[in-house]
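Every protein chain but one is kept in place in this view of the complex.
The first chain written gets the first letter, and so on, giving A, B and C; residue counts start at 1 in each chain.
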Amino acid sequence: MARLTEDANGVYIIALTPFTDSGALDLDSTDRMVDFYMARGATGLTVLGMMGEAQKLTTEESQTYVRRILKRVDGRIPVVAGVSSAGFATMKALTDMVMDDGAAGVMIAPPSTLRNDQQIVNYYQQAADFLGDVPFVLQDFPLVTSVTIPVSVIQTIIDQIPTCVCLKHEDWPGLSKITALRKNTEALGKRRISILCGNGGMFLPEEMARGADGAMTGFGYPEMMRDVVQLQRKGNTARAQDIFDAYLPLARYEQQPVLGLSIRKYIMAKRGAIASAALRKPGANLSKEDITEIERLIERQTKRLRELGA
Amino acid sequence: MARLTEDANGVYIIALTPFTDSGALDLDSTDRMVDFYMARGATGLTVLGMMGEAQKLTTEESQTYVRRILKRVDGRIPVVAGVSSAGFATMKALTDMVMDDGAAGVMIAPPSTLRNDQQIVNYYQQAADFLGDVPFVLQDFPLVTSVTIPVSVIQTIIDQIPTCVCLKHEDWPGLSKITALRKNTEALGKRRISILCGNGGMFLPEEMARGADGAMTGFGYPEMMRDVVQLQRKGNTARAQDIFDAYLPLARYEQQPVLGLSIRKYIMAKRGAIASAALRKPGANLSKEDITEIERLIERQTKRLRELGA
Amino acid sequence: MARLTEDANGVYIIALTPFTDSGALDLDSTDRMVDFYMARGATGLTVLGMMGEAQKLTTEESQTYVRRILKRVDGRIPVVAGVSSAGFATMKALTDMVMDDGAAGVMIAPPSTLRNDQQIVNYYQQAADFLGDVPFVLQDFPLVTSVTIPVSVIQTIIDQIPTCVCLKHEDWPGLSKITALRKNTEALGKRRISILCGNGGMFLPEEMARGADGAMTGFGYPEMMRDVVQLQRKGNTARAQDIFDAYLPLARYEQQPVLGLSIRKYIMAKRGAIASAALRKPGANLSKEDITEIERLIERQTKRLRELGA
Partner (left out) sequence: MARLTEDANGVYIIALTPFTDSGALDLDSTDRMVDFYMARGATGLTVLGMMGEAQKLTTEESQTYVRRILKRVDGRIPVVAGVSSAGFATMKALTDMVMDDGAAGVMIAPPSTLRNDQQIVNYYQQAADFLGDVPFVLQDFPLVTSVTIPVSVIQTIIDQIPTCVCLKHEDWPGLSKITALRKNTEALGKRRISILCGNGGMFLPEEMARGADGAMTGFGYPEMMRDVVQLQRKGNTARAQDIFDAYLPLARYEQQPVLGLSIRKYIMAKRGAIASAALRKPGANLSKEDITEIERLIERQTKRLRELGA
């Protein structure tokens, strides 16, 4: 399988982990979900991410799940696996496991204990030393990690660590970071790495305009991200924003902390991508008011997309 | 001046603090801003809030500013003042000052040191004891305060402290809290207090549908909040959501941390509500990319509102 | 192997994880360390704790290490294993593994996302449901977990969950919690569970006087904890405090964040309990100034203990 490179672009969907109603790993739904994502323009998949309930899986289940994903994908698109761990030994073991099974690269978020520039650089240097030649995605997600990584530190990591090939950009929305990194490339000749953006796609048109290469996030309607990325790349920014705006009310609704993943799974189950919307415990349940709101937002979204001829 | 009551509703706009380019308090703009808000449907104003740069004013400046606001408002609508302080003595002094000058009530956020249910109840009980018969707004804003207040604690405060007349609801979005509190009133006969919602209006249609009485937040186009609140109250939810959706791309953009206030001030200055978009230091500056994006979003918003006949 | 019960008392030492200089698990030193602890009065051991570098081990290494410990202990004293995990599936898998191998019980710290009373109770109820009849230690360590557990919540957990048999008390120092829990037993007839205290023994005389049953913590000189616990239980509080005071300067020094574990391993290697003082990466190194200070403190401690005839 080809390795992840600085050219990564398009839509790397953060894959869900499907469970049955009773909380068991649902491998049939895993296949169906892969098909669903690929049919809606996924150019890559990211598994074992924070929104993938990775932390609720045992090591064995993680391997079973990733293998199933990789088998179904069958080399057609690259698969990145989240390997953030409290220690490097576990990170290395997890990385070896997924790379042996055919993953294209891994993703690493900084531990919340890092508290200044040098500590962050050191951490990624140590991680890279452990992982050898495995390409990795630097996940910049301060809302969850509590670690704020300034542009200068990201640039230092790019300068010093050749296996850092991609930034998962999720400093909400941190548009100026994209601008600054691209200027570093243009004005200073710095190595250009891939920038894929998170935040449920809530700032995707602006992120693309600033120089991002695509999205790495999840949303119940991943075709929104495919369309916005493709239209932006063709320079059709007005149409990109029209499509984006049609999905925005629901995307916003799905961005609720705690409830967000339950909403996304509800939509995915409704669309037939997975069999059950169940989260493994602990996980929030939707109320009937939540479901009424989701249904109304979907209905309005469908109507608006029709008006737009999309 | 009438006091704030459980019947507070409509749109309580979180007022900006206008400065000149050199960072001095701009009192002429303060007048103009009050007129601007009232012309766009403000049913109340909230001053010295977190988004009002209150923390950058000296005590003397705070008094000068609040007096100017109160003089211009001239009793037409109630004015609430944020009085959250590290100590009760300062909170009491600030409360006495604004109430003497004619404010209708005060707003209190919990200090970030509170760590469990009983501590939160005790804190508000002590604050209420200090403030005597002054009505207050309980500000529930965990993203900033780091204090998560469960429904049961809010209900206990409502039960035990009669001067708590309003909840500023900003547990992003925490829609289930509104539902639960209203059910407590309906099913258990609990005292009904006003619920006004924050979050820049990003969930206003859903909040109103759940039982909120209006908004207490800011946005460069406060008429959005007026229209959504009024339409929802008339039961015209489809139209409310249409109007809301038209403003949502810009509202979302204004919700950026760090940059948000600069964006709001830029819009307010552009619309003539204040003379200068300057923040007092420390404050973020907009880049030319930011401004391009804002201008494009405004243009698209204007066009979409025209399509909707709004 | 007997299960952990409410009668747990004495000194449950938080065991180190010995590594070779190159970072491999050192199983010979693991044996030696067990002998060292037992010769110095350990009435129990706690493995895979926060200070045991558990988070740096892979799942396989954790099992190898715990098995070695259990084999060497050979049923003479109970062994508790830390099983705190991001998800219940991993917690359950880890628990099954260590209990099958002969552990006496497990220890569970609350995840840092818990933010109010009900969430904490729910979390432990869910964990207990997953673990079935396995007895567990509730770890109350707010400095690290950011979760403050009020006495009322601990009492509710004791009331509702019979498998909660011990509190690892580490709310620095939180002496009033011990007093309150013991009063609940005396005055209200509440179930009495074991209270074992952490914090490197820094408040052990006071904790014992308040009603604790012993210590569950680490220190390069575990005989201090044995002596203080035994003397306090015999009512010889003056002598207990004399012995404690002699060790306090070094105990204090070992309580340094970041450096603390390196200091403890240095002492343990110096005393022959383990072969190498090395921490697995990432871990702090001692400077020559640090080592000079440790050596001087040990020298003074030896002298003072001699003066006391200990």
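In this section, contacts are C-beta pairs under 8 Å (C-beta built on N, C-alpha and C of every residue); 3 or more make two chains touch, one makes a residue touch a chain.
A quick note: this is a predicted structure, and the numbers were derived from the prediction, not measured.
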Handout entry: Chains shown that the absent chain touches, full complex
Key = A, B, C
Completion exercise
From B:3, B:192 or B:280, the answer for touching the chain not displayed is B:280
Completion exercise
The listed residue (B:89, B:291 or B:308) that touches the chain absent from the view is B:89
Completion exercise
Filtering A:76, A:115 or A:303 for touch with the omitted chain leaves A:115
Handout entry: Interface residues of chain C (partner: the chain not displayed)
Key = 172-173, 175-176, 179, 202-203, 206, 209-210, 241, 244-245, 248-249, 252-253, 256-257, 287, 289-290, 293, 296, 300, 304
Practice task
Mind listing the chain B residues that contact the chain we can't see here?
Solution key: 53, 55-61, 85-90, 93, 122-123, 126, 280-282
Practice task
Just the residue numbers, please: which parts of chain A touch the chain that's not shown?
Solution key: 115-119, 142, 148-150, 152-153
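The rule is short, and it goes like this: only the chains that are shown with their structure count from here on.
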Exercise for the section: Determine whether chain A and chain C, two copies of the same sequence, contact each other through the same residue numbers or different ones, counting it as same when over half of the numbers at the interface appear on both sides. Expected result: same
Practice task
Work out per-chain C-alpha centres and flag the one nearest the whole-protein C-alpha centre.
Solution key: A
Completion exercise
In whole angstrom, the CA-centroid distance of chain A from chain B equals 33
Practice task
Could you put a whole-Å number on the gap between the CA centroids of chain B and chain C?
Solution key: 47
Practice task
Take the average of all CA coordinates in chain A, do the same for chain C, and state the distance between these two points in whole angstrom.
Solution key: 38
Practice task
Enumerate the residues of chain A that touch no fewer than two other chains.
Solution key: none
